[in-house]
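Right, I'll just put the structure down here and ask away after.
A single protein chain has been omitted from the complex, and every remaining protein chain is retained in its original position.
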Amino acid sequence: MSYLKSTFRHPESPKNKLGYTEAVYEGALSTLCAGCGHDSVSNSIIKACFELSLEPHKIAKMSGIGCSSKTPAYFLRSSHGFNSVHGRMPSVTTGANMANRDLTFIGISGDGDTASIGMGQFMHLVRRNLNMVYICMNNGVYGLTKGQDSATADIGSASKKGVPNMFEPMDLCELAISLGSGYVARSFSGDKSQLVPLIEGAIKHNGFALIDCISPCVTFNNNNASTKSYEWVRDHKEATGTFDLVPEEQEIVVQQPNQILETISLHDGSVLNLHRQPHSLDIQSRESVLSSLEEARQNEQMLTGLLYLNTDSRNTHELINSSEKPMNSFTKDELCPGSTILESINESLR
Amino acid sequence: MSYLKSTFRHPESPKNKLGYTEAVYEGALSTLCAGCGHDSVSNSIIKACFELSLEPHKIAKMSGIGCSSKTPAYFLRSSHGFNSVHGRMPSVTTGANMANRDLTFIGISGDGDTASIGMGQFMHLVRRNLNMVYICMNNGVYGLTKGQDSATADIGSASKKGVPNMFEPMDLCELAISLGSGYVARSFSGDKSQLVPLIEGAIKHNGFALIDCISPCVTFNNNNASTKSYEWVRDHKEATGTFDLVPEEQEIVVQQPNQILETISLHDGSVLNLHRQPHSLDIQSRESVLSSLEEARQNEQMLTGLLYLNTDSRNTHELINSSEKPMNSFTKDELCPGSTILESINESLR
Amino acid sequence: MRLEAINEFVIRFANVNGTGSASANNMFSKAVFRMGVPVSPKNIFPSNIQGLPTWFEVRVTESGYLGSRGDVDFVVAINGQTLRKDYDTLVPGGYFLYDSTKALPRGFERDDVIDIGIPLTQMCIDNYSNPRQRQLFKNIIYVGALAYLFNMEFEVLTNMVKEQFAKKEKLIPPNVGALELGYNYAKEHYPDTCGLSVSRRDNVGDAIMIDGNSATGLGAVYGGATVCGWYPITPSTSVVEGFEKYAKKYRIDEHGKNKFALLQSEDELSAIGMAIGANWMGARAFTATSGPGLSLMGEFLGLAYFAEIPVVLVDVQRSGPSTGMPTRTQQSDVLSAAYASHGDTKQVVLIPCDPADCFEMMAKAFDVADRLQTPVIVLSDLDLGMNDHMSRPFVWDDNREYDRGKVLNAEQLENMKERWGRYKDVDGDGIGYRTYPGTHPTKGAYFTRGSSHDDYAAYTEDSSVYEANMERLVLKWETAKDVAPHPQIKYRDKDSKIAAIFYGTSAQASYEALDGLEAEGIKINTCRIKSFPFHNDIGSFIQEHDQIFVIEQNRDGQMRSLLISEFNFGTNRMQSILNIDGMPIRARRIKRKIERMLNGEKVSPFTTAHSSVEGA
Partner (left out) sequence: MRLEAINEFVIRFANVNGTGSASANNMFSKAVFRMGVPVSPKNIFPSNIQGLPTWFEVRVTESGYLGSRGDVDFVVAINGQTLRKDYDTLVPGGYFLYDSTKALPRGFERDDVIDIGIPLTQMCIDNYSNPRQRQLFKNIIYVGALAYLFNMEFEVLTNMVKEQFAKKEKLIPPNVGALELGYNYAKEHYPDTCGLSVSRRDNVGDAIMIDGNSATGLGAVYGGATVCGWYPITPSTSVVEGFEKYAKKYRIDEHGKNKFALLQSEDELSAIGMAIGANWMGARAFTATSGPGLSLMGEFLGLAYFAEIPVVLVDVQRSGPSTGMPTRTQQSDVLSAAYASHGDTKQVVLIPCDPADCFEMMAKAFDVADRLQTPVIVLSDLDLGMNDHMSRPFVWDDNREYDRGKVLNAEQLENMKERWGRYKDVDGDGIGYRTYPGTHPTKGAYFTRGSSHDDYAAYTEDSSVYEANMERLVLKWETAKDVAPHPQIKYRDKDSKIAAIFYGTSAQASYEALDGLEAEGIKINTCRIKSFPFHNDIGSFIQEHDQIFVIEQNRDGQMRSLLISEFNFGTNRMQSILNIDGMPIRARRIKRKIERMLNGEKVSPFTTAHSSVEGA
C-alpha cells in the first residue's frame, strides 16, 4: 500500500534551475522499516536529481526484487519505474537503454539481487559498459525474505540469526573495476554528504557507474556481530577523498575549501574537482586501486568514496555503433525498407 | 555417435601403481574437429590421472554443454560422467560433491559455458571453494554453435567471422583469485608438459582448483586476427615458472634440474616443488598476482603456469561442517530419527 | 440481536505487521486448541517487513471444520489504517473490539454490531514506560480481554506464558500481568456482553498443531534427505528452515558433524541443479521454492525427466502470475508443475492437504522419485505451508524401509551375466537399473546426458532409437500411476450422479460445504486427487457422474484442464496422428495411417517406422 506524500511545502523551498522544488523529486511514502538505510539512499537520490536539475520524466528508474528494489516507488514520482524480476534488472535496463539512449537510467538493486541471483547479469552489464547509474543498496542480508546472509556478507559476520558467514564475500567494486567499469564508488547510506556528489558524478559519467552503497538493515543485520551494521561501518569506513561536481552550465561553485588536487572533465562538459585526503587513492589506476582494496580488506577497513574513474570508456551504444536517435523514435518510414526493396530481395531468391 | 577406441596396446605399455596402462584412462573416440585444442586437453587429463594412479571409478566427470563439454565422453571411460545443461555444471557438481566427498571431481566447461551463461554459477562455485578441478577449455568462441564471440574474447580479437570483439573480456583467473580460490592456473592445450603437472596439482589440491586452459578452435577461431589462435598463444605466452608434484607416497623423483625455489606441502601429504623462472611470480600473494595479471594484460602477454596457490583454504564440506562419511552411504538407520522421537515431536506440538 | 455461539465462530485480528501481534494471536488460537476445541488460524500478512496492515483470522470450530468458513463474527481492530474495512467486514450481530483510547470516528454507527471499546494504548501508557513494551503488551492485553469475553480458562493462557518463557523466567510475571489487565478491564466494563464463548471439550484427540512447511521439512528428515540446495522465497523458505531445525537436532554424527549438507544457493537454477547432482550421486536431495522459482527450474526439470534422475522439489504455491501477491495463497502452478519444461515432458506431482500429509508425502516423495527415477514435485501452498493447522499426529513405522528403486550395487554388477544398459527396460515397467558413481572399478559406469541416448546411455540421433526411448518413458508414466499416492474417493451415495473433485487445501472447505449440502439432502460424492499422473480410479469416478464440480483455487481451472486433457473425455472423435522421430512428418505415412484408422484398425498414433512398420 503506498500513500502519496503531501506535496505541501513551505512556499520558500529552494528551487532548482527548472524551477522545481526538491519535493517534485520525491515519491510515494516508503513502506520500509523505520530506520532502514535504503530510505536514506532514496533521499540522496532525490537530492542529487534536484541539484542537477534533471527533468524527472527523462529518468527511468529500474530495479529487481527486494526491499531495496522497492525504493524506486519512493523517489521521483514523475519518472517511469520498472520493478522487474529478481536479479534481472540489468537485462531489462539494457533493453530499455537500447531503446532510448536519451534518458538517464538509475538502477537500484540489493546485494541479494546483484551478488547472488543477479551475478551473471551484473557482470555482463558492466562488461558492456551500459550508460547507467547502478546503485546496490548493500546490507549483507536478504531483507525482504527475512534475514538470510547474502553473498556480500563478510567472513565471520553474523546477522540477527547469529550464525557467522563462512563464505568469501563478493566485492562488487573490485569486480566492476576488473571488468572495466569507468566509475566505481563505495559509500554509506548514513553519509549523505559523500553519497549525493557520488550519485551526481555517476549520473554525469558516460558509461556504467557503480555505487556500492552500504545501507544497513535495521531489522535483520544491525547487530553487533555484523559488519554491515551502522556502528561497524561508522567505525571502519575510511574515506579515500572527496570531490564535488561542477555541472557544465554552472560557473562558480562555493565548496569546502579542501585543496583541489585534480580536475577531471566529464563527457558532457561537467567537471569533477577531486579533493584528496590523507588516505587518498590514485583513482585512475586500476592496479593501484585493486591493491588498495585488497589491503583495506586485510586491515578490516572499508574504503569509501570514488574508487576508480576512467572517463575514456565508450558506452554500449558507442561500442555497437547505434544511431544517435533513440530507437523508439523511429517511424515506419525510417525502419521499413518497403516493397521495392522487398521485390529485389524476392528476385535474389529465385 | 561415439566409437570405442581399440583397447589393444603393445604388451609392454608402461603401467602405473594400480597396474593400469594409460589406455585404461581413455574414453570413446572423439567427434571433435581434427586439430581441436580440446582433444589435447583430454589427453593431458588422461595422462595426469594415469600418472597419479587414480582409480577411474573414483572420479566423476562433470560438464555443461559445448564442444568442450563433450570431451568427458572422450576420456576416462570407466568413470561416471554427467553432461548436464548449458552453464550449470557448477551446481550439479556441487550437489554431487555434497553427496559423495570421497570422489575426485573433474569439471569441464567452455568459455561460453563458464563466462556467459554460467558466470553466476561459476562465481558462486569458487566462493564456496568446492573441492574439484575446474578446467575451462577456453577458445574465445562458441564452437558448437558455430563461431560467435564468447565473453573471454579479447578486445579487438576477431574470429573467422571477422568482426572484432568490442567488449571487455572476462579473465577467469583474476575472478577466481579475487573470490578466494586457492589454486589458479592458466595453461595452453598445446603445452602438455606444462598442463599435465598443473592438472595433477589441481587434483591434489584441497578445494577449488581452476585451470583456464587456452584451447584453440581450429574451425572458427584459429585465424590471424584471433588472440586465441595457436599462433598468437605460442607467441605471447609467458610461463611464470614450472613445478612438479611429488605424490605423498613417492619418495624420490628425478626431474628437470631447475633449481627448486620453494616446496609447498599439499593437503594429502603430496609436495609441490616450484621451479621459478625469470618471469616468476609470488604465487602466494593475491595482491602481487593480481597486479602481474593487470600488467601482463597491458603488455599483451599471456601469463601461464600456476598463478596463485593457497593451501590453507577450507573446502565447502569443511565450511559447513558436514560428516566425513559420504552422504550417499548413510543407511536408513543412520538418517531416520524413528518413531519414538516422532512421538516426542508430536507431543511438543500439542 | 447479537451472535450467540459456543465454540463455533470466526474472530479476526487486524494489526500492523512487525508489532509482535502474530505471537499474541497465535497464543489465543493455541489456547482454544488446548481447551480441546478444534481451531483453525490463518495469518494474512503483507509482502513487507514492518508497518503495513496484517490480519489474523481464527476459526473456533467445535465440529472440526478446519477450512476457511467465510464471514467474520468478531473483530479485534488494532490497526487505525483499516478500521473502516474491518468494521464493515462483520456479519450482523458481530462484535467489534477496538482501542478506545481515541473515540471511534464518525460513520461507525452500525446498530447490528456490538462495540467493545478497550483503551489499549492508554492502558499501556499507564502501565509501561518502555516503548517496545508498550507495543508488545498491547497485544497481550487484548488476549486477556478475549479470555474474559469468551469465558476461557485463564490458566490455559498463563500456562502457555510459562512454557514460552521457561528460559527467560523474568518475562513471565509481566506477561501474565498484561493478560490480567485485559481480563479485568473486560470483566469490569463488558460483563455479559459477548454471546460467543469457548468451552472445554475433548474434540482434538491426539491432534497436533503445526504449519505445513515445518511438517514437510520434518518429512524430508524422516525420508532420508541429506542434501539440500535452496534459495529463499516466500512462502517456501520455512520448508528448508524446518528441515534445518530438525536435522540439526537429530542428524549430528558422533564427531559432532552434520549428516546433512545444506547450502543456500545463488538462485533457483543452482538450487535444483544441486539437488539433481546429489540425487545422481545417490544421496536423497531436494529443494523448495515457489512459483517464480518453479519457472526458473524448467530447464533443469526437463533434464532430470529425460536423463531419469530422481529429485524432489517442493513448490509452495502463492498467488501468481509473476511476482503476483507473494504473501497470498493460490493453487495456480498446477499446469506449470505437471508440464514443466519444453519438449514432451511430464512431471509427477504429489498434493498434500494437511501437515500430516506434508510429512508423509514428503517422505514418500523420495521413494516415488527413486522408484520412478524422475522428478517428483510436492505441490503445497501458502495457506497449508505457512499457517498452523490442526492435524492428525505424525506416524512412522520403524520397519519401513526406504525404497531406493532399481540401483545396482557392486556385487550385483559383478555377478551380472547380460550386458547392462542404464536405460534398458528389462522388467517391462519402463524403468532401467541405475548405478551410483564409484560403485565398481570396471562395471556400471555410464554417461548421463540430456541429449538423446540409447539403452546403453550412448548418444544417438537415430530416429527409431530416439523414438523407442520416448515410448519407454510413456510406459514409465503408466507405471507411475500406481506408484504415486492413490486418490481418496468417498461415496455419500452410490447412486448419486453429482460429484466434486478437489485437491490440497481446497479439500477441507469442500468437505464442509458438501456436509452442509448433505444436511439439505443433496448427496455429492467426492474425489480428492493426491497425485499426477492420475490414477485410473479417477477416470472411472468421472465416468460415473453426470455433474461434477471441480473445486480449486486458480483462475483458469487448471486441474480441470489437466483432467480433461489427460482423460480425453467425450473427445474420442479427436484422434492423434503423431510423428516424433526428429524428421519432418511424411505425407505417405500420414495417408497410410488415416486409411488404417478409417478402417477401424487399432494402430499406434505414431507415424514412424519403429512403431508402425510403414516404411522408412
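Letters A, B and C mark the chains as written, and numbering starts fresh at 1 in each.
What we mean here is this: a contact is a pair of C-beta atoms (placed from the backbone, for glycine too) under 8 Å apart; a residue touches a chain by one contact, two chains touch by 3 or more.
Just so it is clear, the structure is predicted and the values come from calculations on it, not from any experiment.
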Cross-chain touch to the chain not pictured, restricted to C:20, C:195 or C:557, is C:557
Who touches the missing chain here, A:161, A:236, A:297 or A:317?
-> A:317
At which residues does subunit B meet the chain that is not included here?
-> 1, 31-34, 65, 67, 85-87, 116-117, 119, 142-146, 148-149, 151, 219
On subunit A, the omitted chain is touched by residues 1-2, 55-58, 60, 62, 72-73, 77-85, 88, 90-100, 102-103, 120-121, 123-124, 128, 316-317, 320-328, 330, 332, 334-339, 341-343, 345-346, 349-350
Considering the whole complex rather than only what is displayed, give the residues of subunit C touching the chain that is not shown.
-> 42, 44, 46-47, 65, 67-72, 89, 291-292, 294-296, 298-299, 302-303, 305-307, 319-330, 332-333, 335-336, 339, 341-346, 383, 449-452, 461, 463, 466, 470-471, 474, 498, 500-501, 505-506, 508-510, 512-514, 516-517, 522, 524, 542, 545-558, 560-565, 568-571, 573-591, 594-595, 597-598, 605-606, 615-616
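Quick note on the criterion: only the chains that are shown with their structure count from here on.
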Centre-to-centre distance between subunit C and subunit B (centres being mean Cα positions), rounded to whole Å | 41
Taking each chain's centre as the mean of its CA atoms, how far is subunit A from subunit B in angstrom?
-> 36
Set of subunit C residues in contact with two or more other chains = 266-267
Multi-chain contact residues (two or more partners), subunit A = 116-117, 119, 151
